[in-house]
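Only one structure is covered here, and it is reproduced in the block below.
For this depiction, one protein chain was excluded, whereas all remaining protein chains were kept in their positions.
Labels run A and B following the written order; every chain starts at residue 1.
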Amino acid sequence: MKRPISLSVTLALSIAAATAVGIDVASGATAARSAAAGAAASCKNGATIGYMGPTTGAVASIGAELREWPLFYVSQWNAKSKFKINVVEGDDQFDPAQASTIATQFSSNQKILGVLGPGSSAEVVAAAPLFKRAGMSYIAATATRASLTNGSYGHFFRIAPPDNIQAVTTANYIVTFLKAKKVAVFDDQSAYSAPLATSVTSLLQAKGVSVTHSSVSQNATDYSATITNIPSGTDLVYTPFTNPAKMQLFGQQMAEQGKNIRMFAGDSGYSTDFHIEGAYFSTFAPDIRDIRADKPVIKAYFKKYGAKAPLTTYGPPSYVAAQVLVQSVAAACADGTATRAEVYRDLLKAHLATSLLGHPIRFTKHGDVVGAQFVIFQIRNGKPVLVKK
Amino acid sequence: MEDPGLPGPEIGRDEWVARADERLEVETGTVARAKRAWLGLRPPLRFGIVVLAASILPGVASSDYIVRVGVNTIIYAILALGLNVVVGWAGVLDLGYVAFFGFGAYFYALLSSNQFHIHWPTLASMPVVAIASALLGVLIGLPSRRLLGDYLAIITLFFAQAFVTLVNNANRITPPGHKTAVDVTGGPNGIDGVDDMHFFGLHVTTVRGYYYLSLILFALIVPALYRVNASRTGRAWRALREDPIAAELMGMPVKRLKLAAFGFGAGVAGLTGTVFASLQVGVFPGNFDIALLITIYAMVILGGAGSMAGVVTGAVTINVVLEILRTPDPARWVFYGFVVAALLTWLRPYTRLLAVIAGTIAFGIVVHVIVNSVAAGAARGLAPGGGFLGHWVDRWVVLLTNPTTIGNIAYAAMLLMVAVLTQLKGWWRVALLPPTLYLTAFVWENRLVSNPSGARLIILGALLVSLMNARPQGLFGSARIEIA
Partner (left out) sequence: MDWAKLVQLTVDGTTLGAVYALIALGYSMVYGILKLLNFAHGDVYMIGAFIGYFIYTALGAPLTPSVSVVALFLLMLGAAALGCGLLGVGIERFGYRPLRNAPRIAPLITALGLSFLIQNSALLAFGAGFRNYDTFALDNGRLFSLGIHFHALNVSLMRGIVILAAAVLMVALTGFIRWTPLGKASRAVAADREAAEMMGIDADRVIAWIFFIGSALAGIAGVLFGVLFQNVFHYMGFVAGLKGFTAAVVGGIGSVPGAMLGGLFVGLAESYAVGYLPQGSTFEDLWVFFILIAMMLLRPRGLFGQADVRRA
């Protein structure tokens, strides 16, 4: 017969552990301070940076593009420079808990001086406390949630403009150019879609447009019933879903029910899955294939990764992020050693006169790119065409 | 360890009678002696040794990452212990368990963050959250009173889905009487900026601090569970698990017992949620999905439902393996090591084992040579991650440059062959083992090793299926007698 554990043993163990906690907490404060930013890495011939993103998991197709472009840049840099950059990769699988663990992993690796990523806003929020504690600078290519640059996320930078700018650009375009008077807004309850839809709704309402705002479930596969709820007389439907295939279905089912209303999407609209004729979408980067200066880079990229390698709107910002980080790390390492604090300082000073995205890159003190704008495309003959810079 | 010479426990057969002979003989050998010595110690002492050993980890760990893995492991272990109460002891299949974990995390976040600007001291919020979770568990269990286990399983699964949906949308709720919407759960963005846990003014901020905190929690929960198991309620649960009808005939309040199990498990899960929320400094709806549920189930089933030591072992094993799977090179060692270990356990005598291993290597070399001479362009891939083992793998496994399509076909073929192998006996099985092993290595190298998230989930699913078929009692559980 097993006897239950005696109380004294449990007490003894708990006291022992509590003492350990006490010692740790006391030393933890000092340890944290010294681990952060202070430790210098020797980097005469090269340095290490981290990359984290949703390489596998639910958004693996975007993750592949987010990953290949910065690695491509690093390979180009390493081919031309004696200062070699080594990339440590982490796959957060589009899961905040994984992002948290990988952030711990990167932070405790003293060689890593800066991080590219994470890919989306939820992962940024999860990784932020750890990077903040470690003094690590991290540049996300496409995390667009507006609040991330309010100063409480550590040394966070991003290339894509924040969603509040997307909301303003979208609302202005809808009112000024599309002259819509009655708009139906649908979000898909995702972290990207919901705040954007809410912002656009209130901006439109402020300009006197009549707006109905509802959401669809992330598991919804049939929008017919939802579409019956679109009030008659609606002349624009705004659907900033994260999944272009679902927007495509939405548009097709609207047509099936005889509602030929103009569609406006968010930046997931830049995808072969979405090809509703005449639909508009806003995105954070122009099609770099239209920028003449980028042609040699694009050619080299396809040569390396094959003609089917992904190039939509996620790759170029990721490339630019790598560009900025690598150059800042190289600048910090000019004297042979660098700390994470030095890299942060150099990032704040970073200035690219031109970039793959067609505009210069310089950061505000909170981490946004100065003057970044959203652009608007329309799908004509199945292909997106830039209609507003 | 099971001796493959004797027939293993078969479902539907009387386990106790079948193993009578085993009980009579005394096992010899170092492993058996170590096992006897270990089991000879009193449980409290065994537990104390385990906890002491665990508390050394932060001291010897070379990086915070390892400690972080340790914290995750302890959290999973406690979760698995809670699920063990529901599934292992009471025999109730609760597929909504992660929702209680999520509820605990969110409730703690609401009480200790800037969401509502409430910052309760941890000593107040933790018990409140635990009790609230337990009550929620009882509430969810209420409709189940009349239901068969199967229906209960689906209802709890639905509840888990409903929880995620609710939490995802509870950022625009307009309570009656208010004009504007209230943001309760942060919606898809979750709640961030959750307070650190603090006790009597001491703040737990570092990963190592959280390690010790969760270890203390573990050290407190295990004895409590032990007492519950030994109590009347624990015995009643065991009776309920074995045969609900007989239990009812004996006058046990079956419905109340089920509710108690639900509530208990939910309370443990909620309590763990608080630690998780403050560790991650935030909670997100995506934290509490089906993948987590399956992971915890795999831990419980692997360790042995009903056995606390087993469940903890399962948690440690699975979490460590999943972490190792993140990087290709260590993952490779674990994979091949596991295959060899499995062969060692199940393939006797040693001559047969050696024949199979030699056969597999030979088969592989032959295939590699053939493919290289016939279609060299197709097989120019490199083992991801490189390393010592990768070097040998390059020479042995055919690594395609475009692994996708053929890899998928090979994957399906591998599943088929494994299924067929379980039905074969004798020489046929031995003969087909080398090609199957090579095919498995092929699929692993070409498709799985560089895809940790996919591989992790597939392994968990396969683990559940194969455990239930081959060894439902897991590592340390006791095989159950079922009168068919």
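Just so it is clear, a contact is a pair of C-beta atoms (placed from the backbone, for glycine too) under 8 Å apart; a residue touches a chain by one contact, two chains touch by 3 or more.
Please read all numbers here as calculations on a predicted model, not as lab measurements.
Within the full complex, the chain left out of the display contacts the shown chains A, B. Here the missing chain is touched by one residue of A:Ala245, A:Ala293 or A:Val387, and it is A:Ala245. The hidden chain makes contact, of the residues B:Asn169, B:Asn189 or B:Ser278, with B:Asn169.
Within the complete assembly, A:Gly258 is the residue of A:Gly208, A:Gly233, A:Gly258 or A:Gly306 that touches the hidden chain.
For chain A, the residues in touch with the chain missing from this view are 57-61, 186, 189, 214-217, 219-222, 224-226, 228-229, 243, 245-246, 248-249, 252, 255-258, 273.
The chain not shown here touches chain B at positions 11-12, 87, 91, 93, 95, 143, 145-151, 153-155, 157-159, 161-162, 165-166, 169, 244-245, 248, 254-255, 258, 290, 294, 297, 301, 408, 411-412, 415-416, 419, 422-423, 447-448, 451, 454-455, 457-458, 460-465, 468-469, 472, 480, 482, 484.
Methods note: only the chains that are shown with their structure count from here on.
Taking each chain's centre as the average of its CA atoms, chain A and chain B sit 31 Å apart.
In the complex of the two chains, the chain B residues touching chain A come out as 42-45, 47-48, 51-52, 55, 58, 63-65, 68-69, 72, 165, 168-169, 171, 187-190, 192-193, 202-209, 212-213, 215-216, 219-220, 222-223, 226-227, 230, 279-282, 284, 286-287, 326, 451-454. Residues 2-6, 9-10, 13-14, 16-18, 20-22, 24-25, 28-29, 31-32, 56-57, 90-91, 93-97, 100-101, 104-105, 107-109, 121-122, 125-126, 128-129, 133, 145, 152, 189-191, 194-195, 215, 217-218 of chain A are the ones that touch chain B when the two sit in their complex.
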